[in-house]
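Take a look at the structure set out below.
Heads up, one of the protein chains got dropped from this complex, but the rest are sitting where they should.
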């Protein structure tokens, strides 16, 4: 039985090596990535047992996904489907001014057909935290229902619910997202949201501190985290606002930074940290993540602590 | 203006290196493959100008496909689509008893929406040969109509039509295939068909010579090629049957063998060869193809001639 | 709780790509391998839940080993050590007459200090089968004691004990091996042994059938498997001898063939197969393993069944 | 028929991966590069149809060059030679203070024997722009004559002639270059020249604005571009001088920056841009090029526009 | 006969490519590294003939080490051992805040058993400089004795002795190091020491200038170099202190920077440079080293001179 259960889609990520262009590469590096499994892995690396729930086709590509997630330390509880595909995304990573670009090829993935009855709800009810993101209900009407049901099951079991708003413009419009996601808000305890999404999707105004306060008050969240990229994050809790800066980092792979942050926040809070301490560890984990290829935060608790205590370090030998 | 115009889907092929398993690899080699472009390339390498017609999404993956086909020497005439995806297939190549396995992920590719009016029919009418395969109409109802229309346009222009039956069990049932493809037969001059498909899909009986004869007589084809894998091929023409053996080969990549054969046959016939001579060159080209990674026959006319004349050769230095 | 529990060392395997020589390579492919985890993985792939017990240093290399084993589907129960190293072996794979050569660098691995009290014995007592090999007691005097204790715990719990003799000339002399391993025989139900080891280490004479019979009678094993490389295997059970041929295979990696055989045998027997049926599946799994890079049998039950039923197959598409 | 025709040498570029030294690498990445084809590709990517004229040996290395250029979108019109070699260059890319170093191995390339009569001059006469550089006449006396003849043919056809001065110290002395290239100036409409070359080879003095003005006045060019590396470029046209800054960029490959600039300038001018607008797009294209491995600007018109309008961008997903 | 003889351990370095984590990589790049051979190579590249003395097992891994050192230009005089292992170290290179981390796996390497009588002492007596570091006596009691004997032999032969203090916290405590290494000081002419080690191990106080002076006076060294990482180095000689800044550099591989510095210092001093000139070349060589993958300074004398004279340079073509 895991303390954290997350639910969502994990895709194959196909990316050219060495800044090659997608149109010119003759090789893809294969990784797996998905916000919900990324968060589970980050939390597990920080000491929280974690299980990822999803649906995959019963074929070698489905096994790729599960194998990698297991390698990185989490448990998986998968509804295996005789049909369907694994969602993929093509990622071309580049410096400025080209920038990193993602091509999603995730339509009709097996997970888009995942119904509540395909999962055992006991682990959700028995967990300490249940986590999903705004990507999941964006994937299909079926997943909207399922997300709602799983959040409800968590609530019934007294499980804390955490949710990353994660608006994806390539999946739906701001209006659709706002309508669907605000319906989920009453079932959510901890909300993570980018300041940009709060402004552009929810139409909130003011600075991030004000946004955090508005959200917390209006929807009665227990905790609200407003993230601001390189400008750090805001944590609202018990009507108090905490600011957290970012740690400087040599970025190798920016994708997954927010998930490392969120997974660490969940783990540290479960471990008893107060909000500002949890935010500090989360920022350290996020900085470490950016030095690691791929989407997931293959970090250790000790490394995060070293960053919090000492910042960067010399060669250790 | 090209002498050969082909129409069909070309996919990205993603394959692990060095006999790795799909579920375990962390790298895919990227190739492009599709029966109709494979045939066009083989023909072009043997001296026939060739153009491939298709539909692709206007994104880096669509440009990958076109770029590779252009590299290999053919022209492309693509209907660029603002939406849709590039079909992909995952290929795990292995020796016995594991065998080579293919996972198609080609549903909803942009090409499945290709309508006749998206193409300029003049090049088809002006070509000497128009080529497509039984895969194309298997991909969508729209493509069934389009295939029919393009074959009709070819006929109107006095263009010879060549067709590879290419039954794919992962795309449709034998009954569906039989119904659809036999409707196309009246518009086809040159049919290539595997003995196995003639038996299992069309329900023909007898040995390959008898099958070739039955098909030629019943549907009034100008030429029928019945392929038998390692046992060679049969060519039926002017009511005469010709047998062709395979050349021995050190196989590196079996995929595309038949397309190399067919493309060479088309090119040599256009060049004036009689059927048995064209079959001999086709068998040589097919043997060469198997020594080359990927789906396409990156061969030269000179190499094919050397095989026909001398068989295998020593190190040339 | 797993049906199969195995105990032993798993090493990092470092091997040059593409037949390069160890002295000349500038790259090692990294795999993990160890007879006991190989067997557990093969059994798990055939449907038997499996856990591997061992000791590793708590560092990134220890996590490499556990991560890969988890990826391949088994559970791990590791005594994490603050000191010590991960055993490594360098493998240069080559064709004849060079042959494959292994350089062990496994002395003083953390596992050589593993004491019985560092493990929870309940899973061994609760398992259906406990498995280890003659390599484990060869690694250190401590491991001789621990092996003996764990076999005893299994017996106390009514757990079937299976043992692969696996004599390694680079670890100890035939005389030492004979003395130590025959002391373990009374606690063992199922013995797997190479005919060569039975002759050279145990000093048995006669053909493999006679060897199997002698061993079974003399030491009162429930089952004896005598393996003979390319000549197949002999299974002795209930005083009956069964012969099993090998399946033809295109070998990519010979290491781990025997472990694939043994793991499959264990799984199929647990699944209710009689000895000759289990042997047939084991031979099929062993043939599949040889087509796969690395030490472990990344196979599926369905693939094994296909080999048993149909032998090799054509391209599936 | 292409709007742009360029003429010159394209070489194989052999470069070690990952900052390895030429003397130590055991692997070369293979690219193709040449100023004239680089410019044609950049122009084609911006929407101008382009053909590259040259001479190559009829062997697999000659086909490498043509295949890659075709992949990148341009047409090729090659005089195939039964003898001769493909020019190569070895490039060791490194940061400071090592710096990037190039070893040319281009002597006696087939192209050095290219005579005017080996080319069809109609496409030059029918084009809107003919382009070559100061490298071409540096390669052989034969190429000096051929360059002169092709420029003359362009003039006869009313084709605008564009020329990049491109002095290469490893090919000839400043005095030789000055003598030969200034003889070509009367046939040239648009001159691109590095401020450094104007000073060191032509002996001009003053700041880049003054140099542009002097060149334009003295030789009666229609347009003069003076490039200054990281300090931007100067465009002189209709007796007016325009300054253009560089865009900031994360450099992956500096080679080909100037060619991306020039090709874009040609394309945008053909598209109707005035000089300052064309310069701005050219600077944006040059910045994008530096993020891409290899010599060529695999960019899209849309990307260039985004840089001009928005500068760098966040991850797009 | 070489002018420089060095003595010490050289290990296999196993490092993941592209910032991968040790726990996740499936590939190691293979390099060889050791302070004493690194110094010998740097000196040889600057024109000083050099021989490296050590002990290795007679197997392919021992030959890897010797082969690479020979490739890089030095001679080797190895005591080949029938047993024992090659020391290895795993290096995970990363940016901040992760930082570069080293896992040593060097215990029980063959070199730890190297006795004085296994070496021919003539080359040491005939050399101009004998070099070793504080790592060597840290490896085993036997090596403490051997180091002492070889330094004594050098003294007897009138050979200048140079020594890099090189404290390694993963090998011994500061107290042990201080006790052993200060016993060697009377036999040493040129000492190189990090300011950090002088403070933390020897307990010296004051700024680096003071430390250099204290060391020189107290132990009667001929020359003392105190290194300070990015803040440059101090050279004390004839009671005069010289300061040397670092050159800016784009770091690809930080390991071996100090060895490049020291080897160059030795070579330039042998070549007749005064101390400040030698320091300047050493700083230039160190900056070049950091642009090169691996541990060794594959530089040329000409490159070092260019940096000293001109600093960084543009693309040379």
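As written, the chains take the letters A, B, C, D and E, and residue 1 is the first residue of each chain.
In the analysis below, contacts are C-beta pairs under 8 Å (C-beta built on N, C-alpha and C of every residue); 3 or more make two chains touch, one makes a residue touch a chain.
Treat the numbers as computed from the prediction; the structure is a model and nothing was measured.
K.L.:
Which of the visible chains would the unseen chain be in contact with across the whole complex?
P.N.:
Taking every chain of the complex into account, the missing one touches B, C, D, E.
K.L.:
Of E:67, E:174 or E:254, which residue touches the hidden chain?
P.N.:
Once the missing chain is taken into account, the touching residue is E:67.
K.L.:
Please identify which residue in B:52, B:165, B:247 or B:265 touches the non-displayed chain.
P.N.:
The missing chain is touched by B:247.
K.L.:
Determine and list the subunit E residues touching the chain excluded from the picture.
P.N.:
67-68, 70-73
K.L.:
Please give every residue of subunit B in contact with the chain that is not shown.
P.N.:
Against the missing chain, subunit B presents residues 17-18, 71, 247-252, 284, 287-288, 291-294, 298, 303, 307, 311-317.
K.L.:
Which residue numbers on subunit D touch the omitted chain?
P.N.:
Touching the missing chain: residues 14, 21-31, 59-61, 63-64, 67, 85, 88, 90, 92, 103, 105, 107-108.
As a working rule, only the chains that are shown with their structure count from here on.
K.L.:
Looking at where subunit D touches subunit E, is over half of the residue numbers used by both copies, so same, or under half, so different?
P.N.:
Different: when the shared numbers are divided by all numbers used, the fraction is under half.
K.L.:
What whole-Å value do you get for the distance between subunit A and subunit E if each is reduced to the mean of its CA atoms?
P.N.:
For subunit A versus subunit E, the centre distance works out to 46 Å.
K.L.:
Suppose each chain is reduced to the average of its Cα coordinates; what separation in Å results between subunit A and subunit C?
P.N.:
The answer is 39 Å.
K.L.:
When you check subunit A against every other chain, which residues touch at least two of them?
P.N.:
Correct list: 18, 21, 23-24, 67, 71.
K.L.:
Connecting every touching chain pair, does the picture come out as line, ring, star, complete or other?
P.N.:
It is other, because the touches fit no line, ring, star or complete pattern.
K.L.:
Return all touching chain pairs.
P.N.:
The set of touching chain pairs is A-B, A-C, A-D, A-E, B-C, B-D, C-E, D-E.
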